Every structure is written in C-alpha cells, then in structure tokens.
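Quick one: structure below, then a few questions.
Excerpt of the complex: some chains, original placement.
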C-alpha cells in the first residue's frame, strides 16, 4: 500500500497540457505547506545549537533512558511484525482460497476491527490482560500458572495491542497477494511430488515475498509510530517514542526535546522501511521486468 | 444582571474556561450551568490535563481562553512565565473568605486557590493494612504498589515523601536523598501512574494492593472497588491547590472575574464539595462540612496536618528530576 | 494442497479469527454490566451506561465535531485528490510517479508528529484557528487514501471510454463529469469511507489540535477512560461499532448495487 | 510408458449436476490421445481427476492395472503440463526443472545430469540460469514440458498446453511435442479445443460432449466417419440435411423433399446427411439426384477461395469454391452433393 502503484500513461492524449498544472497544484501546495513546511519548522531549531548542529541529538542519545525508549519502540515494532506475520499467513491463505462469497464475508469480518475505533480496540485488551482478567482466569483455571501474570502495562501488552491493531491490515494485504497467485503453480508442485508443507515453504512463501514485505513494512511503520496503543496499554513506565513525544511536548512543555525525538523517529522508521525494502528486493529472486 | 430573562444571552457576555477533564458532567451541571443561570454569562470550555493546557496557553497567546484552572505547580509556572493577568482582588467579593496563606499564594501567583487536595494511601484491607508512609518500603509489598508519576500533580509530593523517608528534605539536597529512597522503593512499584483511573483498574484486577493517591480520586476508586480503605498518615501529608487565573490576553475580563468569584462563593464551594459532585475540598472558610461530608477531603484535621510544597523550588529543578526519575523508576 | 479444505489451516484460521473477534464481543458484554467497573463476568444487566453517554457533554459535543471534521476533511481530500489523480493518470505529467509518492508522503510521517508540527506551524505561527488546523491535519491523514484508491480505479478504467466521449462530441470537462466520475463512483465511496473512518477515529492529531469548545470524540473517550473506569466506555464503544458496521453496510450496499450493473 | 485405464468416472461439483457422466476409456503404452471438446465439456475435470488434483465422485483410475484413485497427487509420479505453464516464478529454469527430482530426493550430481540432459533435448540449455519471466511464451512452454519429462513420468497429462500461443508458435510447439513424445515413447493425454491441433498430433482422439465421450477413434476415422451430428459439426461439416425414417429409400438412398440423395454411408438408421462446404460443387446444370437449386445470399473472399451462403428449399448451405472471380449475391446456382462426400449419421 505504501508503494506507489506504477503509473502508466498509455498513449499520448490530445489535451490541454496546462490543465495538468491546475489540477495538481492545489493538492501539491496543500501537502507542501502543511506537511513539509511544518516538518522543516520543527527541525530547524533542533540543529541550532551553540556547540554543533548535532549536539541536541548527541545529548538526546547520551541519555540512556532515551536510548531505552528507542530500543523498546524498535523491539516492540519488530516483535509485532513477526507475530502478525505468523498469525496472518495461515488465515490469509485460508481466506484467499475460499469461494468468492465466503471470501467476501470473511474479508468484511476482518475489516471490521480495522475500522473500529483504536481506543475501543485497545481498551478491550485491558479487560482481557489484567491480573484479574479473562486470560489470567483462564490460565489459572487450567493450572497453567499458579499466580496471575502481570501482562498489562508491560511491553508484552503493547505488543499484544499492536498485533491486534495491525493483524487485519496484514491479512487484508496478504489476502490480496495470495489471490493474485496462480494456483496451478502449487498444483504443479504437487504433481511433481511436493507435500503440502514443502509446497508452503518452497513455493508459496517465496512467491509471496514482495507481498509479505509490503505487509511487514505497513505493520512496522504503524507500530513504530502508533500512539494510542502504547498510551493505553503501556502507561508511563513503558513509554515508546510517540508517547514520549507527547509527554515532552504537552505534559512537560519541552518542545525542543519533542522535536528532536520526532526527527529521530522519522529517521529511524524511514531507515528501517528502506532497509526492509532492500531486503525484500534481495530476497525476491524474480527478475524485475522494467 | 438579574433583570435578564433566561433566554437572552447578549447581556451577560461570555467566557472561555479551560479546566480539568475529570468529572466533566458534574462540572457542567454543578458549576457552569448555575453560573450561566445566575450571571447570564455563556461559558465555553476546554477540558484536559493541567500540564497540557498550560503548555498550550504558554505557546499560543491566541488560544482564546479567558479563565484557566490549573494544578498548583502549573499555576506557579504560569505565573512565572507571566501568562496571567494581574488580579484586582477587590473585584472578588469572596476573596476575603480565603485563609491568609491562600491569599498570599494568590497574590504571589495571580491565581486564586479554589480547592485543595492532599495525598494519602489507599489500600485493599483484605491483603494489607497500612497506616504510615514508611510502610510502603516494606519488603512484603514487593510488586504491589503504585505511585504517582513525577509528571503528574502529586509527582513532586511523592518526591517529598521519599525525602522524608530518607530524612533529608528535598529542598535541602536537591533531591539526592529522595532519589536514593525511591531506588529502594522501586521493587515494590508496579507502575508509576499518570491517571488515577489506572488505579481503579489495577485494584480491580489485583495488579496492586496499595497506592499513593490524591484524595480527590478516592471517591471514584471506592465506587469501583468498595472494599478499598483510604488513610492519611498521622505523620502528615502534602497539600496541593488547584488555582484559577485569568489569562493576560483575555478580552472578557469582567465575566472572568464573575466566574472566579462565583467559584469561590459559599454556595458553590459547598455544592462541589459533595461526594457525588466534584468532591472539591472548600477553601471558603464560611463553608462548614459535617464529618461525613468531609470524608476524603483535605479539610479540618487533615488540612491542618498538610504541608505545602515549594513549587517555586520544585519547578526550577523539575527538568533534571524528571530525567533522574525516568532513569530510576521507568527503566 | 493448501486450500480451504486443509484441516490444520482451517483450525489455525478459526482460532485467529476468534482472537480478532473476541475482544469486541467482550466489550459488548461489559457494556451491560451493573457493576460500575469494567469487568467480567457481569453481575447484572443494565442500559444505564448507555444512558450515561448522553449525559457527558464531551461525548455529545465530541461526536458532533468529530463527525463534522471527518466529513469536511474527507470531502476536502476528495476535492483536492481527485483532480490530482486525474492529471497523474490521464495527462502527460512529467515525473508522475514522483508526484504520486509526494502525495502519499503524509502516510510516512507519524501522526503524532503531524499533530505536533501542525500545531506549531498552523496554529501558532500562521495563527490559523485550531478548528481549521484540525481540518488540515485530518485532510493530510485522508489525502493518501484518496490518491491510492482512486489512482487504482483510474488505472483500471478503460481510457477509451473518455475518448469515446470526445468522439461523440463531448468536451473534455463534460466528459469528466458525465463519463469518468460515474465510473469511479465505487472507489470514491470506498475512499470516502476510509477517510471518514480514519479521521473519525484519529487521536494523535486531535490531541494537539484542540481548544475551547473543540472536543473530538476519541480523545474525549480516552479522557473519560483515564478518569473514570466505568462501563460507559464499553457502551460508547458498542455504539461506535454499530456506527462502523452501519457505514460498512451502507457502503457495501451502495457499491454492491453498483457492481450489479457493471 | 504406462497404460492408463479410466473406469466409469463420474464427477459432480455441487452434488447435483454431473459434469462427468460415467466415462470409461483406456490409453495404451506410448500412445498420444487427445481430448477434444467445446468449453465446459469436462476436459479439464477429467485430466485433473486423473492427476489427483480433484476428487472423483465415483469411478476408478488405473495405471498399469493398479488402482491409483486414492493415491495423493504428490505420490502419483505423473507429469503434467498446465495451460498456464505454472512455472515457479521465483526459481530459475534449472531449478524449475530440477524441482521434481529434488522432491524425489535425488543426489545433486544425478539431478544435474538429468536436468542438463532434458534441457539439451528441449533446446533450453542456454536459458538454465534465466527466470521464467525472462523467457518467451514458447520457451516457457518448453520449460514446462521439460519439468514434466525429467521425472520420467509414467503418464504425461497436458491441459491445453498451446492455447496461449499465437498461431505460428503454436504450430511449432505442437510439432515439437509430437517429436518428443515419439522419441521418448511417452503415454500422453492431451487436452485441447482446437480441432486441427488435435488431428495433427494424436494417435487417437476422444471427442467429448457434456461429460460424455461422443467418439473415440483415430483422427482419420473421425474426420471421414463422424459418428454423430455433434462430432461432424465440430470438425467442419457445416451443412446438414435432416430427415426421418420414412424418407429412407434403400441402404444408400434417401429422398428429402423432391430430391433423392445417395450417400457413401448406410442410411438405414440414419437421420441426418452431412457434407463439408468445400465438398459441395457448384455445377452448371441440375442433373437431378444429389443436386439442388439455390440463391447466393452472401459472399466472402477467403484468400484462396470464396465462401457463399446459399438459400435452398432444404435450408441454407455453406459452400466454399476456389475460383478467380467472386459470384454475386442473388445469383442462382445448382449445388451438387457428391455421394462420396455425403455422409449419413444416425445421431
């Protein structure tokens, strides 16, 4: 979804070329003024320091607490991606291979939580994950644990909340990719002697590489930058970068610091996405047909 | 003003109020509606955290807010940053009913205290029995308590308590002793909370057995967890005022004065003191509460035991304390 | 074969599906609890928490302004987005894919940063009223959805349809309104729904962009949740789910009817 | 290399409509049999059941007398060439071809030598390191073939393997398939809906209609002796004269309307006479028998010949004539149906 779909102007059309300018300029100006200009405005002060232009950043990173928040944010995002992928793949496969009308119903069902308010979705997990919550009651009843587990307000609860938040996005994205696959390719593998498991790992997964990475990038970016989930399920002991930005900016009124974190967050998430995309290209062995 | 019919609004003018997000329903019904009814002044509101709202008016001189209600620490900051209009106390008929200390604070900060809170310990008597602050450090409370985060209203008070435990006042050693005491407390702390409703949930789910909490939240906590007991240790507590101020850029100063005076009036102070209302302890000395009415409020005995926090000192050191706190408590 | 008949796959999928649905079901159940805290199992049945929603001034005002903002922002995003998409997909724009990435770029900026940065630039520096700032923020949130979804359907739409219009004497402008718009209606509805729901549910931008008498619903719910731990939040969650479901139903119906004739 | 036998195979997708209706047939060792039929007649269904990709509703599939009906697809050891090639897009040509051998656990050196050999045979050696998307349609087709052949399948199944190719390439590929099949002496079942293709390549042809086998015979026999009107129509007999038993005169003669027709076939149980457009002759005078008067109602130039639609008292006929000049619409002409080209059908 993040990737810009390929634009192809098939044939030159006899039309007033000037029209293009009038059509594009409003949206272009809007994004320029309200996205790029504000970013520059918050970025500039962070580089205006007496010592060196990067000293604000150096100071920020010298604080081990901040480094911990960054690594927590990163770790939560990566873990979420992995879990979402493991949970999402089988069900996506299952949905993609249903008959059309069943597939439509299931897709709507998946879409529903995705379109439901984020507060609502996270809040549901408070009920489940608390010391006295459903999950602990369940575990205790089955004697899996003797004492209730502390899950709420930990990194784990943020991960669970994020998984819940982004699983539908991954499924929707994967169902799309899987539906595009030629099922005969798997049949061919079966005819050639591949068991279902072998077919899954050797034929299906490799073909899905680009789709999987697109999904992963979406989930990763979403988790890295999510605010509501860590806010509700993490609390202040488990700040992530976006909640730290808000705390610095609004609770403590320290805008300089908030700007620094914002820039660091943008750089880290952009860099990670770029790396993931590179890896995806490396793994996708099919030649690109430019 | 009294001649106006209820329907017309043009005469009384309007005022924009910025206040706490807690109990918006009661604020509306017990303060704002009666105010409009009496003065014919229309009120628009902004609800939210004290610190957030302070940050906003600090950066945005055109916020449009006329009157702002803030926690004491934020009021002190606001005053220091000269965000408030210089008050003409003669315009406030009810100002004279405030205590001398409160009047002094008002004059120092150009913001008038209209209620006060203090902290105590709330606990689940089925699991533990607590009477004194020092008991919070007991080993058997490991992983069972919650304390307010440094960034919240009672964060500084928590630091003062730690200082008391270490027997070095925070103001005497820049909090060195207090932070040492906090380090000792850390194993017991499940969470440093920002919202008192978190506590409700944590008690409910058995996450914690005790917490340091402001008295204003006690009613709400006991409503959801009826077993909980609240104690203000005999050794004393720390009080914190909520102040109301007029912003420098306010264009509705007359209406703003009317609001503050209304807020301080005996009738309203008594009304909002109700447990089902805002549960605000009165500052108006004319208001008398029965013992049951006084429950969970900084009133009478407790008010006498309450010590004040030097927010002028605190706010100067806040930045470095937050960083230290985060390293110790949130890491 | 790994198809819908594979048993292991089916079981795993049903479990995941249950995990997706269970939390929402629990929210619904807790909303009827007589206890004044959100917990399970419920002790009794009541509609009180639903009644309480309507006594919260924030919720009423929040719903109204969230609705208004979502409508305006989605509308603006369509108004600005559709012409741009048309130019990028139909006219010979140099570096068209660069422009497309540019229009999608707000997606890459964390929403909390958009809120923070916009607050400074739009509200403080430019002195634009907070309400307008809020609309701008939500517009940026929405625009990428419009660009993405409508580009997809413009690329699918047979460009010869427009040419046929011209051939039969229809001017380019008229052709757009008579022949292009009706045929991308489906994706316009879809884009509108994505915009609307994302704007309506947004928290991070609204957290910064607020002011007197400008309360948005999600922050109001968050605020309520943080100050009062009672099932009112469950109740309003249920109402919002119904609202979402209703929108999905309407859209499905609108697009469904369309796809019959297409 | 194996003998295939299908016994009373039936299939229903929805439990109600039978897509295959108890079909039985066998394919001998080293024989190439085509299944020909219109879209939806059940060709793919038959092939997929034999391959094991689809469950039959009833019936049996036997390979060299052994029942394989319940053997899972990945254990059947068949080769299959898919209509869409179904190459593995993420594997290069070598790896595509090697896949089946890998699944069988062969050693690397064995795999290498076998793959290289088949790539040599199919003329693909130089593409070993390329990926499917880098190959032309015809080359991909050959990879698909090589991949099926390298595992030395007992039986090779091909589902319209040429339908995606343009006319030129299609021709070349079908020659290649025939050559390989004969060289490697494979047993092949070949699905197609192209009449010419199927005649050009097969030892025997099976013509299907709505889940049944209408005729199963050599191409020549089918061409010259279609058994039913359906088969005839399918292979280019565009003209039909219907009649009933009462009109039969003797073994080889029938009278329809006022005209007597002599047919090369026995007419006793026949119901229809049929003839190809190119076998009808336009003659100058009406000689009576086997001849009918008509009017041209449309004309078309086909390059080497002209094609006319002609209206007669027995309905419309289509006639192809090689001639320098086109006859005009409206012209009255006599059509002769030579007895040796006039076939009688009973269904």
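Some points to look at:
To keep things simple, chains are lettered A, B, C and D as they appear, and every chain counts its residues starting from 1.
Quick note on the criterion: contacts are C-beta pairs under 8 Å (C-beta built on N, C-alpha and C of every residue); 3 or more make two chains touch, one makes a residue touch a chain.
Quick caveat: nothing in here was measured; it's all calculated off a predicted structure.
Just one of each chain type is placed here, yet the complete complex contains A x1, B x1, C x1, D x2.
In this section, only the chains that are shown with their structure count from here on.
Between the chains A-C lie more C-beta contact pairs than between any other two chains. Centre-to-centre separation of subunit A and subunit D, using mean CA positions: 53 Å.
Per-chain CA centroids place subunit B at a distance of 37 Å from subunit C. Residue positions of subunit B with contacts to 2 or more other chains are 56, 59, 194, 198, 201, 204-205. With touch defined as above, residues shared between interfaces to two or more other chains in subunit C number as follows: 1, 38-39, 120, 225. Inter-chain contacts occur between A-B, A-C, A-D, B-C.
Those residues of subunit D that touch subunit A in the shared complex are 51-53, 73-80, 82-84, 86-92, 99-100, 103-104, 130-131, 133-134, 147, 151. For subunit A in complex with subunit C, the residues that touch the partner chain are 1-2, 4-13, 15-17, 19-20, 22-24, 26-28, 30-31, 34-35, 37-39, 41-42, 87-88, 90-91, 93-95, 97-99, 102, 106, 108-113, 115-121, 123-128, 132-134, 164, 167-168, 186-187, 190, 196, 199-200, 204, 221, 224-225, 227-228, 231-232, 242, 245-246, 249-250, 255, 258-259, 262, 265-266, 269-270, 273. Only residues 49, 51-52, 54-56, 58-59, 143, 149, 151, 190-194, 198, 201-202, 204-207, 318-319, 322-323, 326-327, 329-331 of subunit B touch subunit A when the two sit together in their complex.
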